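Every protein chain but one is kept in place in this view of the complex.
The block that comes next holds chain A.
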């Protein structure tokens, strides 16, 4: 259970911005969006790791780095102890097969000109998962696995609803029998009623197929529902990682506290109008010095803008990156 299968070690990823002619002439340095700056995280075999954070915090970029859709600019991603950036040819294909991704947009992630059968058959034949004669049977099995009717195979993606398309995406990922499934905002584009269906399907498949799942989302309730451990990201950094129950009951980073507090409560008696974090998310083009959260943190003191806090232990399997040992969030309740 505790063996790390996929790790990020100090991973950085910058997206350079187009440089205008006047910038070049004036000799101003090239600017870049610092999507990830020094992310260290491990994914353990068999667990569901939730990754949460606001829009723009780099969680999707991290997901894409983990499956090597992006090459990292600094640090490394390892799979089974091997740096994935060094894999080429057949080894790279094998890595792609074992670490699969499911995409956010159910309308963009399936080729609109291919039927479901073509989509699945292609995955099966490229990776030689089953003999050619067995492909139709295997497609039927996969469709049954994600609870789509068997006559869905010969339709094009446009004939399906968003939730059905996400299940086709899951079937495509599962067709190559992966060990790790990286789900990037799997259900955020779906109606709430459909979200539960798809998430519960994923949970069931995880148990049945002993999958390791990285679940990237901004919906805290969802992450709490399905994750064993949760990593909280802020401005391209991981600020806290803990087992789900610990993180939700005893958050140690002020940003995690703010995030949990900002989630609307179903109990009208405990509603609060007080904002947990001041101001806006700073631009990832020019992140603030020191702790990235210092511009919005209610506990910020003079050490925060000066020194970057590292992830330090806060309890069993619980790390947070804050200069304060135990910041307390004063709620106005």
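The rule we apply is simple: contacts are C-beta pairs under 8 Å (C-beta built on N, C-alpha and C of every residue); 3 or more make two chains touch, one makes a residue touch a chain; residues count from 1.
The rule is simple: contacts and distances are computed from a predicted model.
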Which of "FecR family protein", "ABC transporter permease", "Fe-S cluster assembly protein SufB" or "DNA ligase (ATP)" is the UniProt protein name of the chain not shown? "ABC transporter permease"
Out of A:72, A:123 or A:139, which residue would touch the omitted chain in the full complex? A:123
Looking beyond the chains shown, say which of A:152, A:171 or A:322 touches the absent one. A:152
Cross-chain touch to the chain not pictured, restricted to A:172, A:229, A:252 or A:296, is A:172
Please identify, in ascending order, the residues of chain A that touch the omitted chain? 64, 67, 69, 92-97, 100-101, 103-105, 107-114, 122-123, 126-127, 147-149, 152, 155-161, 164, 169, 172, 176
